[in-house]
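Report on the structure given below.
Of the protein chains in this complex, all but one are displayed in their positions.
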Amino acid sequence: MQEHVHNSRLSHKILLLLMALTIIFFTSFLLGRYQVMPDMVITILLSKIISLPQTWTDNMETVVLQLRFPRIIAALLVGGALASSGAAYQSLFKNPLVSPAILGVSAGAGFGASLGMILYYPWWGIQILAFLFALLAVAASFLVSQIFGGSSRNSMTVLILGGMVISALFQAMLSCVKYLADPLDTLPAITFWLMGGLSKVTNSDVLFAFFPIILSCIGLYLIRWQVNVLSIGEEEAITLGVNVNLMRIIVVICATLMTAAAVSISGIIGWVGLLIPHMARMLVGPGFALLLPVSLIMGSGYLLMVDNVARNLTAMEIPLGILTALIGAPFFVFLLSKVKRGWT
Amino acid sequence: MFEKSMSVRLIGLFTVLIFAAVSFTGCGNQRVITDSNMAEESRLIVDHAGRSVTVPVEISKVFSISPVGMILMYTLAPEKLVAWNFTIASEHKEFILPQYRDLPDLGGWYANKTCNTEELLKINPDLFISCGAVDKTSISLAERIQQQMGIPVVVVNSELNKLDQAYEFMGDLLGVEGRAGELAAYCRSTVDDVAAKAKQIPGEKRLRVYYAEGNQGLETDPAGSQHTEVLDFVGGINVADVPVKGGMGMTSVSLEQVLSWNPDVILTASMGPMGGEEGMVYNSITADPRWSTIKAVKEQRVYDIPDKPFNWFDRPPSVNRIIGVKWLANLLYPDVYKYDLKAEVKDFFAKFYHHNLSDQEIDDLLARSKAGVN
Partner (left out) sequence: MILSVEDISFAYPRRPDLINGISFSVDKGDVLCLLGPNGTGKTTLLRCLLGINKIKRGRIRIGGRDISEMSARELARLVAYVPQAASVAFPYQVMELVIMGRSPHLGVMSTPTEKDMEIARSALARTGISHLQYSLFSEISGGERQLVLISRALAQQSNILIMDEPTASLDYGNQTRILKIVHELASKGYTIIMTTHFPNHAFLACNKVAIMKKGIIAAIGSPEEIITDDSLSDLYTTDIKVVSTKVRGMLSEEVKVCVPLMTLEAAR
């Protein structure tokens, strides 16, 4: 038996996770299809902090600072955002099978991005459309739930139903856009986007996604105890002094902002938001106060590792969403067979 | 231009919705299809896939199931072409003869496009053609369409060095042997000439080329793909060592991978004939500092592939590749090929498109596509 609440073993676990993440982070800089020797990578990275004589080629600098750096940071941000918003939604809906896409954020982003593509918008325009439609989809789900069951006893169920309806609607509109897209070039582009990937990420994309994700993480972290209490049920949470309506809105806003920002730079990447919170829960228990930071760290590290595979295995880029599903689905089954504590 | 293509799309979207609504109520004005085919004389032919197909002797209405055949038909016998496969953007339409600009767009059986079959049956073509590489997929597709529609489908091999045979075969089918012979001869002489000269290029002089597709130039197709036949043919080395994908092709690669390939030349694909900003990929690659250390960018050897009236290189891989071969051959190895490109382009457009190019038009066509421009 182990204790989840306050324990030095738990802080050891977090410390170990952080160390693992740091190692993965620095190792990722050494990996790539373009040959840059490890000492060169370190020199180039250091040159940004202290001034050093240039002993490397311009190509090497581009590879390390313009290509690997944004991609690594993006993997951390996207993985962390998906995992922590997944954890937040699972606690909010007190359902361990909920993923960040539950309120239609991915469907909205997919429609937005493909709309941008058939209109031949530049890349940043596509990202902004994806982001805006992701927010719009969740807002619509929320509105539907407020109109059709805001005050009823099962308002969470109504919210999930609203999300399903809006997701289906945006999926249909996405299909419509795909149908109208030029099958010679735009359609493959949409397909690639929907499979997810970080190969096109630039430093400015990272900057675009950074603030929504970090601010939302901080927001969720600040109300971590309230969300924890919410996970035993809305009505009990009320009797324990939680302002349920306010907390629910904050969770939905934070989770939506961070997922939308992540999806708009990475395309649709499944399984991270479902799988990682489960692994985190097996490690530190269901208490959200710990679950959130652990999910964040594990999600970041996991996606970074998977992306390293995606960009290194072959000359061809392997779409990230395919890899996360290929790894995630069997792993999830494995977890189910291993789990002794059960979910109920 | 953005607004225009947007409104076109919105209208398209609307049409889809209306069609969905109308399909439930049923159409009031049914047309009686006269079964004229039965009375006509027919003959048995063998197509490029070795299939025996019974076709009418007199063929006046032809529909191509994909864009490659559509372009072949337009260049050979536009008066017999009944529909386009996609909506052609207005800048491209300028090179199409006015009387054919407003043919309907009925889609086709390619990529995941579907065809409006009832609309097509209203036109009641005499023949369908399926152009492209001949493989099991294309043969079974042809069989399926023939069964479904009850209209003969012939498979035509339109690989680059088989284009002459494609024209001759079609000329015989349609009874336009004269014009077909002329176009076939042009294709044959181009292919023979380039093939002979390509052999003279010594291995160490061969340029390493990256074909940049997708809206950021980070999709590509490798040597051996039907999408890069032109490059292979003129003696360029395709840097992409990724597996060949069938069908629509396109493989994602990372910019880091492109940097490590460090190509001598980059060819950028335009965003296709449905619209999109001209030279979008070209502009973004030449302006992006992250690409700037690549040899091709440093030495200003990034070229945008001409795409009027249809692409000269790929997507669709059509007969325009004949002029594409000359363009690329001259661009990569001017000392070997020594073509007078302007004259060649003028000649090609006159022969294949009945369009006499002005000098201004030629300059516009090749604005981003000739040596020393960027």
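Just so it is clear, A and B label the chains in written order, and each chain counts residues from 1 on its own.
What we mean here is this: contacts are C-beta pairs under 8 Å (C-beta built on N, C-alpha and C of every residue); 3 or more make two chains touch, one makes a residue touch a chain.
Since the model is a prediction, treat every value here as computed from it, not as a measurement.
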Shown chains touched by the chain that is not drawn here: A
Selected residue (touches chain absent from view) among A:222, A:249, A:313 or A:336: A:222
Residue in contact with the excluded chain [from A:22, A:55 or A:243]: A:243
Contact footprint on chain A, counting only the chain that is left out: 1-6, 91, 94-96, 151-152, 222-226, 228-229, 231-233, 235-236, 238-244, 281, 285-287, 289, 341-344
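We take it that only the chains that are shown with their structure count from here on.
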Gap in Å, rounded to a whole number, between the CA centres of chain B and chain A: 40
Complex contacts: residues of chain A adjacent to chain B: 32-35, 57-59, 62-63, 66-68, 117-120, 122-123, 126, 176, 178-180, 182-189, 192, 197, 199-200, 202, 311, 314-317, 319
In the complex, chain B residues that touch chain A: 2, 5-6, 9, 12-13, 16, 67, 86, 110-113, 213-216, 218-219, 240-243, 248, 250-257, 259-260, 262, 269, 271-277, 280, 284, 289-290, 292-294, 315-316
